[in-house]
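First the structure, which I've put down as structure tokens, then a few questions once you've had a look.
Note that one protein chain is taken out, while the other chains of the complex remain in position.
Note that the chains are named A, B and C in the order they appear, and that numbering of residues resets to 1 at the start of each chain.
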Amino acid sequence: MGGIAVTTTINGDEVDFVCHAEETLLDVLRDRLGLTGAKEGCGTGDCGACSVIMDGRVVCSCLVLGAEAEGKKIGTVEGMASGDKLHPLQTKFLEHAALQCGVCTPGFLIAAKALLDRNPDPSEEEIRYGLAGNLCRCTGYDKIVRAVQDAAKVMKGA
Amino acid sequence: MTLGADFTGQKFKSVGTRPLRPDGVDKVTGRARYGADFNMPGQLVGRVLRSPHAHAKIKKIDTSRAEKLKGVKAVITAADLPDLTGGGDMFDILDNCMARKKAFYDGHAVAAVAAIDAPTAKKALKLIKVDYEVLPHVTDVDEAVKPGAPLLHKHMFTGGVEPKPKKPSNIANRCQYGHGDTEAGFKEADVIIERSYRTEQTHQGYIEPHACVASVSPDGTAEMWVCTQGHFVYRQQCAELLGIDVSKLRVTSSEIGGGFGGKTHIWAEPLALALSRKANRPVKLVMSREEVFRASGPTSATSVDVKLGAKKDGTITAAEATLRYSNGPYAGMWAELGAMTSFACYDLTNVKTVGYEVLVNRPKVAAYRAPSAPMAAFAIESAMDELAQQIGMDPVKFRIKNAAKEGTKSSYGPVYGPIGIGPTLEASLKHPHMKAKLGKNQGRGMACGFWFNFGGQTCTDLNIGVDGTVALAVGTVDVGGSRASLSLVCAEELGIPYEQVKAVVADTSTLGHNDMTDGSRGTFSSSMATIFAARNAIKVLRERAAQMWDISVDDVVWEDGQAKAKGQKHGNLAPLSLKEIAAAAPNTGGPIAGHSEIVADGAGVSFATHICDVEVDPETGATRVVRYTVVQDAGKAVHPSYVEGQYQGGAAQGIGWALNEEYIYGKDGRLQNPGFLDYRIPVCSDLPMIDTQILEIPNPKHPYGVRGVGETSIVPPLAAIANAVSNAVGVRMTHIPMSPPRILAALEKKKAH
Amino acid sequence: MVEVALWGALSAATGGRKTVDVEAKDIRELFRKLAERYPGLEPYIERGIAVSIDGVIYRDTWSKELPKDAEIYLLPRISGG
Partner (left out) sequence: MQYARPSSIKEASGLLAKARGKAFVLAGGTDLLVRMKGDFVEPDLIVDIKAIKGLNEIKKTAKGFSIGAAVPCAAMGENKALKKAWPGVVEAANLIGSDQIQGRCTAAGNLCNASPAADSVPALVAAGAKVVIAGPKKKRTVAIEKIPAGPGKTTLAKGEIVEAIQLDKRPARSGDAYLRFIPRSEMDIAVVSAGVNLTLDGKGVVKAARVALGAVAPTVLLLPKAAKAIVGSKLDEEALEKLAAACSAACRPIDDKRGTVDFRIKVAGVLARRAAKIAYKRAGGK
């Protein structure tokens, strides 16, 4: 059964792949491109662990077909650091112990980056509603919100 | 080799600080590899066919058409897993992995395939024809004990009852705990209350579905990469079920995406191994979220009756509880744990608890964070709150008056050593949260909680690198940051900086057997083993230093990470650092290491008191948690950030359980909400910040005073929120979760009369 | 001689006795004597019993001594979450 040839951009690099019509972008990232940062927690858009940025918007990659990635600009957690310098969100998540098992962390980092790109100075409530699409079962969210608040301060140069 | 495990009350340099965890960067950059992130060349995709019926006899399974489908490399049924267990618990695990004669619940595995890709595997499952004879089912814990309820096992007679009952029943076992004479106690009471409570079944809710890659070779050796809370136990059990020598099965624990007890039990792992053996190719088997809900190990649904009697001055004269816990199709000890923990926080002269293990057509129950304790605490702490109210006594003071202390005979038997229930109550009384103002439709509630804690088999290797840095290999899986805490303990005992230690979780071929990371034992037992391994290494380091200085080892002491020569006659000898001793190792006897293989014992229990404010919308019954405080005793917080993380995580799970989480079964016995849309765990915008206060009452049986803290925090929330709702809108909720429809119905009933 | 208290199911297997007096210096001797006197206890000992000595819970390590006047309590092995 022939696949669909797709050309897209991931973390700034041009990438070609072939996928089945029903294959999701998440399956492509993980099983064909070896980018296992995005995780499948549910496959139905309810947990956010597969979040990536596509053309500037945070989306669940499990609810996007691989074929739809044609010509898009995709950002995954693997692309957040620049060289060996971590993104402020990555640094603050570590400093605040905002992760325990860490399986939801890639999704949270992507969603928090999209949130801060759009709203550089969010209130606690705006952070909590902005991250409501990402489930975490270990932390109770407290330290995640504090890490995002701290990162926002650093990124604003305050 | 134990060199005295007792608490010494020493001052700490590293322990108690908050460094970055050693495995953190991989986790924030997406490099960390979890169960489903691992692949082996030539691997096949494994998929499981599951029963759509709640209770059905399996008459015949025709796999012929599936086996013929192009791209299918192996198809297995229970016939491919001959019973090597000899009965008992292991047989139940085998039967649960794949149904042998009967499917006992919606989702019970009946067959499995391994194929070259997912579409082929999916098609193959559809070609397997199973001939079921559907039987009547029962999924409710109270219905299952009624006469005439459908029986899961024809030959199940209730254990723990003398004389042995004649008729079979769905009650697998009865247990009893307590002391004194409750009848007499109730006669002395001025006030008696009797209430019945129910809690629905909930799931641990870890975000990572179960996943493994298994590879079995015809020469009897095998390898498995799996997300688990205990790879040694997984190896032991999988080897037994598959008939493989334990030492020939190497199991590597991947990073684990949450467990909370749900990954202390094998589910599809033996199927992946069996498929790989049959196909002679590695098999990757990853559960879907729906499969995790239908066919892993949720906790029990419960039905608990409580009777309490007390004098006007607040002294409890008698306390009784009867606890029915659903076990799924196989007998466990879940009600027994409930019966043991029910009144554990209290100093009672007359107490009696009776537990019944009830079998139902639901998935096999597994541990979920302080298993069985939250449900018992919900019933007891709600009743205690109501009793205090009827006597007109402040709920915290009522508990302080009856709290267990050192020397109290616990309701589950033994006398307590030094314990923290009193201090957590005193601390909560003084906490600013207790005096904060409440708004409209808001209420405050509190509750206490307890969990055992235990040690168990642990071994640790500590190797001094050629450059003097330290590699620490532990066998307890790190779910919530224990590699950071164990590195701190190792650095403390060796007297070197934290950054000089690198802790890893070793696979089963590099360390001796380690028990599961459960029962909050991870940090407790591995820190003890790490301390002894470090002390053994120090012994070797002192011998090597003595050799280097050519003096007697008795004149060498280890201080601040260095070997020092004692006594004037050695005055001129400069201390030797770890780096220097390591550099000379080739000449002084070879690699330097310290090992420790122990049964860590003397685990100290961990008590907590929680305070919760809620706001209830009287027109819709919606409840919102507006403030939450956890006060818990940690003995010694090795890495305070991760101790706080355990307090906050446990509370959040408790809040979800209290308000929204439940398994919903239809009349057809099928699970209606196997997904994160309708199995509603708390989202970020549901919760306030969760404030924590760590108390440190040292555990005398641990060198640093450490207690296990991982589980207690889930015990109080159910009752704390129920009591807060009652304080806010004046209705006593007796059914968990307190979903809006249930609260609204209770409010309507209250308005009606 | 030590006085050993039995939890629910164990007392059922000894004909309802709540406590038993046994001459034993350590856990191994205790289990051996109990099994001889009450064969009904065999399966429980086999599955693993937790031994509480003065309020501290120990696994069934045979060499663990039983101090003369200590409070000994036998409990089911507990699994956690």
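To be clear about the criterion, contacts are C-beta pairs under 8 Å (C-beta built on N, C-alpha and C of every residue); 3 or more make two chains touch, one makes a residue touch a chain.
Nothing here was measured: the structure is a model prediction, and the numbers come from that model.
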Touched by the hidden chain, restricted to displayed chains: A, B
Among A:Thr24, A:Gln100 or A:Thr139, residue touching the chain not depicted: A:Thr24
Touch with the omitted chain, as defined above, among A:Val59, A:Met80, A:Cys136 or A:Ala151: A:Val59
Contacts of chain A with the absent chain, listed as residue ranges: 4, 20-22, 24, 43-46, 48, 51, 54, 57-60, 62-65, 67-68, 70, 111, 114-115, 129-130, 132-134
Sites on chain B contacted by the missing partner chain, in the whole complex: 290, 619-622, 624, 659-660, 664, 672-673, 677-678, 680, 682-683, 685-686, 739-741, 744-745, 748
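Just so we're on the same page, only the chains that are shown with their structure count from here on.
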Chain contact graph, described as a line, ring, star, complete graph or other shape: line
Distance from chain C to chain B - Cα centre to Cα centre, in angstrom: 26
Between chain C and chain A, distance of the C-alpha-averaged centres to the nearest whole Å: 54
Residue ranges of chain B in contact with chain A within the complex: 18, 20-21, 23-25, 27-34, 36-37, 119, 204-209, 255-260, 286, 288-289, 479-481, 641-642, 644-645, 648-653, 675-677, 681-685, 687, 689-690
Contact set on chain C toward chain B in their complex: 5, 7-9, 12, 16, 47, 50, 52, 54-59, 61, 64, 71, 73, 75-76, 78-81
Touching residues (chain side chain B, partner chain C) in the complex: 88-89, 159-162, 173, 175-177, 204, 260-261, 264, 333, 336-337, 340, 367-371, 410, 412-417, 451-457, 516, 518-521, 599, 601-603, 701, 711
